[in-house]
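A protein chain is absent from this complex, but the other protein chains hold their places.
Moving on to chain A:
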Amino acid sequence: MSVLPLLPGAELLACVPRLRRYARALVGERAAADDLVQDTLERGWAQRAALQPGTDARAWLFAIMHNMRIDQIRRGALVTEPLDDDTPMPALADRSTVGIQVREMDAALRLLSEEQRAILLMVGLEDMRYEEVASTLGIPVGTVMSRLARAREKLRSLMDGGARVNSLKVVK
């Protein structure tokens, strides 16, 4: 029988699938998204002493990732990698089996501003509470709510817009 301390490394590793999902949705391109996750984990590992026992490692890593992403955007350095035959293809849902709405969503997400997309994903994909999103991004909850509302409404008009163009032909 032994009492073992929780190793932060393992706690960080447990967050990897969700960090990757979020980064893929935020950044769009697989290699660039994984680069962001890799950088986040390396910084998280280097700063692991700052992770207090009992704090949520995922929220902590999301905050690190958010800061790294801001740095990335400020540098204007879009990390890209040419595709070749050895590049593993993104294992997103098979496009032939997902509905039109889901495919539209992928395209429409790219049309949101980065900050709108981040908030929408944290709430809708990561199931983070509004307060968690606010503390992760370092903004007031009211700002989270107003950006969330704008993001959802913009997405709705983007996705509605496509449908309306089609239906106009039929109706008129």
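What we mean here is this: contacts are C-beta pairs under 8 Å (C-beta built on N, C-alpha and C of every residue); 3 or more make two chains touch, one makes a residue touch a chain; residues count from 1.
The rule we apply is simple: contacts and distances are computed from a predicted model.
> One chain isn't displayed here; going by UniProt, is it "4Fe-4S ferredoxin-type domain-containing protein", "Tripartite tricarboxylate transporter permease", "Anti-sigma factor RsiW" or "AIM24 family protein"?
Hidden chain, UniProt protein name: "Anti-sigma factor RsiW".
> Could you please point out the chain A residues that touch the chain left off the display?
1-4, 6-7, 9-18, 20-22, 24-25, 34, 37-38, 41-42, 44-45, 57-58, 91-93, 98, 101-102, 105-106, 109, 120-121, 123-125, 127, 129-130, 145, 148-149, 152, 155-156, 159-160
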